[in-house]
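Take a look at the following structure, please.
Complex shown without one protein chain; remaining protein chains in place.
Just so it is clear, A and B label the chains in written order, and each chain counts residues from 1 on its own.
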Amino acid sequence: MERLIFLGGRSIKALLVVFAVIVINFMLIRAAPGDPASILAGEAGAADAAFMEQVRKEYGLDKPLPVQLGLYVRQLASFDFGNSYRENRPVKDIIIERLPATLLLTLSAFVASILIGISLGVAAARRAGTWVDSLITAVSLIFFAMPLFWIGLLAIVLFSVQLGWLPAYGMASVGAGLTGLEAVLDVAWHLILPACTLGLFYVAVYTRVTRASAIEVMEQDFVKTARSKGVSERRIWRHHVLRNAILPVITFGSLQAGHLIGGSVLIETVFAWPGIGRLAFDALFQRDYNLLLAIFFVSAMIVVFINLIADVLYTIADPRIELQT
Amino acid sequence: MKTVNGSFIRELLRQPACVIGLLIMLMVCLAAIAAPWLFPGDPWRMVAAPNLPPLSPGYIFGTDVLGRDVAAGIVHGARVSLLIGCVATLVAVLVGTVLGAFAGYYGGRIDDVIMRFTEIFQTIPSFLLALLLVAIFSPSVYSIVLAIAIVSWPSVTRLVRAEFMSIRTRDYVKAAIVGGQSGTRIVFSQILPNTLSPIVVISSLMVATAILLESAISFLGLGDRNMVSWGFMIGAGRTMIRQNWWLSAIPGMAIFLTVLALNFIGDGFNRALNPRTARKRKVARLIAAMEKGTS
Partner (left out) sequence: MSHLLEIRNLTVALPDDSDRRNAVENLSLQVDRGETVCVVGESGSGKSVTAHAVMQLLPRHALTISSGEILLEGVNLLELDTEAMRQYRGARLAMVFQEPMTALNPVMTVGDQIEETLLAHGQRDGRISRAKVLELLADMHLPDPQTLQHCYPFELSGGQRQRVVIAMAMIMQPGLLIADEPTTALDVTTQAQILKLIDSLKRRLGIGILFITHDFGVVADIADRVAVMQDGRVVEFGACNDVLRHPQHPYTKKLIAAVPKLSTRNGLVLTQTQRQAEPLLRIYKLSKSYKGRRAGLLSRTSVVSALNEVSLDIADGETVGLLGESGSGKTTLGQCVVRLLDSDSGSIVFAGQSIEKLKGSALHRLRPQIQMIFQDPYSSLNPRHKVGRIITENAILHGVKRNEANQRMLEVLQLVGLDATATERYPHEFSGGQRQRIGIARALVLQPRLIVADEPVSALDVSVQKQVLALLLDIRRKLGLSMLFITHDLRVASQVCDRIAIMHKGKIVECNTAEEIYRSPEHAYTRTLIDAMPGRQRAPDVQAQAVPEQQSDGTRSQGVWSQTVPAHAGDKFCEHGQVSPPNFKIAT
């Protein structure tokens, strides 16, 4: 029962975040130099007068601010991001087209980095103070310090240009006309380099966090109690240390979701991966703020969703949940 | 910190990684300061034959496709990175500390409001927001600094709030209340000095993150047009990566070394300032903990 209350509170918080994003979007449009209509029309300035008039009416730009905000909230809440002038179709459709590629990339990077990162972190914590620990810590620090896009470029130079093992760009081989299983494998082949690059940074992050958390738990009293009962080291690790150390990692992981989406902008740009990250880059170049804002909103929604899932996981893992909502 | 000044520096220097970090940062700072003398004028003007590889005579890092000196770009880029990194961190730490201090000390509704606000900013995809801000307010040093500060302050707030909440229950804070000290005075003169250590540590790590953020923003083409930054150089060199790999590799190396150094320094500060991990008192603490019954 308490868990439901807790989750209920978290959902309210999630809605608050969504609302805040909408408000931020709203403020940014108004804060940008120039006519809000031209921003909302996309292609800042390239749209013709008739289109702008239509936009003005749709967003109620001649009405008082609170009304505008209300209209804007209603539109975003129904995922109506307006029309793209250039492509002459709803922005929503453009985003939906590109979203799966980003999801594929970020999810595979996320899952891989969590699994590898936690394993490495645990390995380092178990052998804290030994050369294994130092090695893992050093390597994770190195990847943590490298700019994400730089790792991508270097990876392309090494694996694609020099060694020719993996493709450098795109999600699928152009013009190959593959279908079925071959198509899937082709995508997977193209996925390796970008996903690994994106994941590498986060492997470093999760290794550090898991290691620190595990070391802290190892020093707690109940671990000593377990030892005094004659429990084996393996069992102590699995049932006592890990089950407690994982809790801050879950919290931390959900915080990273937002960064991961940001990272995909860089990786998709470097690897020409056709997702919404790449779309954002193009929108930046074309000064299509409307599209950018829409991508921002969608990303925020994804992050909020992931956070909710993480909260559910947390309530399952920790029987003590705080009732503060 | 006053009491342990001498031993603090000794503790810092005792760690090899920290020493390396300090040396690297020293070099970066020197480069940044000495840039106008080492490479006077606009670093991004054409000076030599194009596409010279590194270790060419006179151009130690080579030149790019337009004949611009990479070394000049690196040295001037140090300025930009440090400037933006430090200023953005300063703003974020100031704002974050004040918010976290009041949220942590007063609790209740103030805490609720501040934490809601903070959580919202932490949940929002920060890099995208930063890009949006820079794009909409036109790329410049100011907008970049502002954007980085805006996405960075939440983590400071969380940290400071946690520290304040834990110190608030200490007896010396209660003694200050009973002694008649005002809330503001307690926050700034009693509690804050005891939270300096974690704030210093997080600051050094934040400068590193800020530099990474700035380089990413510049890489995507949103950097300040008038300043050469390392990220920009990587982005500019991207198209030539097959032939002139050094155009992207070297600036990236610069970023990497700087961020690494800052991390070493941050870890060094952590170990030196944090009495819990001080080697000498560790055993005494272990024994005391055994006797007090906490492991």
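Remarks
Everything that follows uses one rule, which is that a contact is a pair of C-beta atoms (placed from the backbone, for glycine too) under 8 Å apart; a residue touches a chain by one contact, two chains touch by 3 or more.
Since we're looking at a predicted model, the values are computed, not measured.
Contacts of the undisplayed chain with visible chains (whole complex): A, B.
Looking at B:63, B:190 or B:229, the residue that reaches the missing chain in the full complex is B:190.
Screening A:134, A:162 or A:232 for touch with the missing chain picks out A:232. Chain A meets the missing chain through residues 2, 129, 220-222, 224-232, 235, 239-240, 243-244, 317-320, 323.
In the full complex, chain B touches the omitted chain through residues 1-3, 170-172, 174-181, 190, 193-194, 280, 282-284, 286-288, 290-295.
Going forward, only the chains that are shown with their structure count from here on.
Between chain A and chain B the centroid-to-centroid distance comes to 22 Å (mean Cα coordinates, whole Å). Taken together, the chain B residues at the contact with chain A in this complex read 116, 119-120, 122-129, 131-133, 135-138, 208, 212, 215-216, 219-222, 231, 234, 238, 241-242, 245, 248-249, 252, 255-256, 259-260, 263, 293-295.
Interface of chain A with chain B (complex): residues 13, 16-17, 20-21, 24, 28, 31-33, 141-142, 144-150, 153-154, 156-157, 161, 219-221, 223-224, 255, 258-259, 261-263, 265-266, 269-270, 280-281, 284-285, 287, 289, 292-293, 295-296, 299-300, 303-304, 307.
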